[in-house]
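Below is a slice of the complex: some chains, not all, each in place.
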Amino acid sequence: MDENWLPTLQTATPEEGYALAVKLSRMAIKFMQPDAEVRSAMRLMYEYDSEALIAASQTVAEHFSTIAAANNYWK
Amino acid sequence: MDENWLPTLQTATPEEGYALAVKLSRMAIKFMQPDAEVRSAMRLMYEYDSEALIAASQTVAEHFSTIAAANNYWK
Amino acid sequence: MDENWLPTLQTATPEEGYALAVKLSRMAIKFMQPDAEVRSAMRLMYEYDSEALIAASQTVAEHFSTIAAANNYWK
């Protein structure tokens, strides 16, 4: 794993903040399942599973809340 | 995906804030399942699944909390 | 949907705040399943499903947290 994969929580725009939230939510899976092949196989399955996608969207929402606060809501 | 799909978290009214929260909760699904046809097929299923709708409402609630804070609760 | 269904997050009392949290949690279902008949049929089912009711109570708790903060905890 790249030592410097998360240099900052600051982003220029809310879009970048949201993309970072998606990245952070995926990172936990990478920490817990280091094998890239296993992760891709699992992703193929959950991308067609609405329950899994909704659960993943909750993780993104929690991270987006953190990043939005970190950027003072891009005011 | 439109580069500028989320220009700001500021909204004029709580209603607009809530609509933005619904949009943000759907966006994560778009990030994780880019195929529009697959998404519409899945939506047809989960729209009739109360458990999935309740789970999705939790994502909306988390995003609404972020947007409400971003707008100082429209005081 | 009434354009002005959420004019403010301010409520006079914590009870009204809680009732608004229940309304907000239901609104997400309305956004995602616009058909009132489908929603009533689903409600008939989940009202007798403790797992669904508990999941819905989590959504209410998240919205209540937002509304309580919006009202400075009715101090």
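As written, the chains take the letters A, B and C, and residue 1 is the first residue of each chain.
What we mean here is this: a residue touches a chain if its C-beta (ideal position, glycine included) is under 8 Å from a C-beta of that chain, and two chains touch if they have at least 3 such contacts.
This is a predicted model, so every value here is computed, not measured.
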item	value
Oligomeric state of the whole complex, in copies, if 3 are shown	6
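Just so we're on the same page, only the chains that are shown with their structure count from here on.
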item	value
Centroid spacing, where centroids are CA-atom means, of chain B and chain C in whole angstrom	16
Where chain A and chain C are represented by their mean Cα positions, the distance between them in whole Å	27
Overlap residues in chain A, where contacts from two or more other chains coincide	none
Chain A residues within the chain B interface of the complex	13-15, 18-19, 22, 25, 46-48, 50-51, 53-58, 60-62, 64-65, 68-69, 73-75
Interfacial residue positions of chain C with respect to chain B in the complex	3-10, 24-25, 27-29, 31-33, 38, 42-43, 45-46, 49, 51-52, 55-56, 58-59, 62-63, 65-66, 69-70
